[in-house]
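Yeah, one chain of the complex is gone here, protein chain that is, but the others are all in their spots.
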Amino acid sequence: MLRFTIRRLLQAIPTLFVLSVLVFAWLRSLPGGPATALLGDKATPESIASLEKIMGLDQPLYLQYFNFLGRMLSGDMGNSIISADPVLEEIGRALPATIELSVVALLIAVLLGIPLGYLSASYRGRFFDNATIMGTLAGVAVPVFFLGIVLKYVFAQELGLLPPSSRQDADIDATRVTGFATLDGMLTGEWDATGNALWHLVLPAIALSSIPLAVIVRITRASVLDVLNEDFIRTANAKGLQATVVRTRHVLRNALLPVSTTVGLQTGLLLGGAVLTEKVFVWGGLGSLLSEGIQRRDYPRLQALILLAAGVYVLVNLLVDISYAIIDPRVRTS
Amino acid sequence: MTSLLDRKKKRVDDLAESAGTSLAADAFRRMARNPVAVTGAVIVLAFVLLSIFAPWLAPKDPFLRYPELLENLRADSIPGPQPGFLLGSDEFGRDFFSRLLVASQQSLVVGVVATLFGGAIGMLIGGLAGALGGWVDTLLMRLTDILLSVPSLLLAISIAALASRGSQTTVIIAVAVVSVPIFARLLRGSMLAQRHSDHVLAATALGVKRRTIVFRHMLPNSLGPVIVQATLTLATSIIEAASLSFLGLGDPDPNRAEWGLMLSKSQSYIDVKFELALYPALAIIVVALGFTLLGESLREALDPKNRR
Partner (left out) sequence: MAHSRTARRRWTAAIGLTGVAVLALSACAESERGTDDASGKTGGTLIFGAAGKPKNFDPIFNDDGESFRPIRQMYDTLITYKRGTADLAPGLAEKWDLSDGGKTITFSLVQGAKFHDGTAFDAAAVCFNFERWFNMKGAAAQSQMIYYADIFKGFAQNEGDASGTPLYKSCEAKDANTAVLNLNAYSSALPAAFGLTSFSISSPEALKKYDADAVTQSGESFAYPAYATEHPTGTGPFKFESYDKTNNTITLVRNEDYHGEKAKLDKIIFKIIEDENARKQELKAGTIDGYDYPSPADFKSLKDDGFDVLIRPAFNIMYLGINQANTPALKDIRVRQAIAYAVNREQLVKTKLPEGAEVATQFQPKTVAGYADDVTKYPYDPAKAKDLLKQAGVENLTLKFYVPTEVSRPYMPNPVDYAAAMTEDLKAVGINVETVPRPWNGGYKDDVQKFGKHDLHLLGWTGDYNDAGNFPGTFFGRSKPEFGFDDKALFDEIAAADAVVDATAHADAWKQVNRNLLSKYLPAVPISHSPPGIVVNKKIKGLTPSPLTDERFDTVTKD
């Protein structure tokens, strides 16, 4: 088992290596450079050229690459050009923001989606069912960012009910512990900070939840319908069991199995939407880091984001393979 | 991400299985009775007709700045409807209504070209994998799985960001690449499903060449699922293209009339003239909805399970 794991780990190294070369080459091939991005509007072409020299950008590409590789291997992913903070620190700060938003969005999607899907299946073919299906189809057709813009316009700007952007009010005095704005307030007893953070979460989470919600409604509906057709339900009904007992004990429990597996890892889907939602609500999570990084050509930041994402991806796949190997010993030898 | 990937795969595979088992006439009859399908078809038809005839339908030149509109145009106020200008001015002193109509062309082009592009490459990969099998199949499917496992919008953003600057082409490529793995898996799946079907087995028994079987029997029979998927892909392509525009990854030329660009440009004028954002957005939503409705009901009509 250990040998298998080690072998797979070693196999992942060339993948990551090739990827780092690609990312490096791509970023160098883009016009405009870190020196231009770092110096402001008052910089002259001479001062930019001089800075490029200092940065070592006039060296041959392969040398630049080895320097970059060396720094990366020693855990130094560089500092962001926009904020001058170490990129890893930035990502560490942004990660809780994205997780917080995604979790709440997923919660909304699950807590609304399962009942809706269940009811829809119960009233199959009736008006409620048709309306729900239509709603899910329409939900997917509305661009996430436009939904966010409309929500913000109506509930924040016009009605003034909810905050339009960011994770907390500016004048909230919050102690940072974990980086999760809601959690920190609970840990330190600053309940107003937690309440404020939750209040800020409402609009972006609703916007982000729209697509997962539609997906969950449809899966729940489909799997409830499948279960309703199963023999044991018919038997239960025939036996004269109380309808509510049948529903909760048999239908729902069995139908939720496929739903929960889907829900469990819908974060992938959320991440795509998060880039748009975070831009609309100036959220400051990974999505904001990415879109801001693209716009301002923050090379160290983009480099780190892509490589980390790839690293996580490779790692997850590796874990999946290893878990398969544990379940099925034949995989190990193949 | 595994289960999401599994779900994506399952959706595609279910569709693939319906290949060759459906009778077109039967499916059509069922569609015609389904109000959802009819709604979708009407929207799609209207959209296609509109984009073809837009230049003749537009009351004004969509690219011209009209003195009547420029008269009252300021940085912070945009003229509303007035005689001859149904929806008033856009932020440039051009006829907003005409631009809205003509923009349907570009949006259709982006959707169609991206879908054709993605579909063609995807089908080539899927077809090769399905027809050749063996290690080619394993390799190609492994690659498509990798693409499939990345969230589609994130993939499109990354690809569009790869380009040094946004243009129509980069948007189309980004949106197309996202649909490649879906089409690949679809075609391969439907070909595999047919491998053991009676007509293919009969043809093989008669000694018909593999190439002929693939081109004469398998491919035509896979057409149904491919059309369904193409319809659905068109909807997502249009939305994804608009999202890329919003992120500033599209073509920034303000002369172009395209809904995604109009929507993203109007962000600065939300308080000046909300319609500038609203109408392009509604257009995108309605068209995407139309394609989705049509695609979903087609899928249902082709689904063998529903024929019981």
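All chains are identified by letter, namely A and B, in their written order; residue positions are counted from 1 within each chain.
Methods note: a residue touches a chain if its C-beta (ideal position, glycine included) is under 8 Å from a C-beta of that chain, and two chains touch if they have at least 3 such contacts.
Everything quoted here is computed from the prediction, not taken from an experiment.
Using the touch definition from the top, which of A:I48, A:L256 or A:V316 touches the missing chain?
Reading the full complex, the residue touching the unseen chain is A:I48.
Just name the one of A:A37, A:L112 or A:A222 that touches the chain not displayed here.
Only one listed residue reaches the unshown chain, and that is A:A37.
Give the residue, chosen from A:G78, A:G113, A:G139 or A:G287, that touches the chain omitted from the document.
Within the whole complex, the residue contacting the unshown chain is A:G78.
Of the residues in chain A, which ones touch the absent chain?
30-51, 53-57, 67-68, 71, 76, 78-79, 81-86, 93, 97, 152-153, 156-172, 174, 176, 179, 181, 191-192, 195-196, 199, 279, 281-282, 284, 288, 292, 295-297, 299-300
Touching the absent chain: which residues on chain B qualify?
Counting only chain B, the missing chain is touched by 65, 70, 73-77, 91-93, 164-165, 248, 251-255, 267-272.
The rule is short, and it goes like this: only the chains that are shown with their structure count from here on.
Considering only the defined contacts, which chain A positions touch chain B in the complex?
26, 29-31, 133-134, 137-138, 140-146, 149, 153, 219, 261-262, 264-273, 275-276, 279, 290-291, 294-295, 306, 313, 316, 320
If we count contacts the way the header does, which residues on chain B are in touch with chain A in the complex?
The touching residues are 1-4, 6-7, 36, 149-154, 157-158, 161-162, 164-165, 235, 239, 242-243, 246-249, 263, 267, 270, 274, 277, 281, 284-286, 288-289, 292-293, 296.
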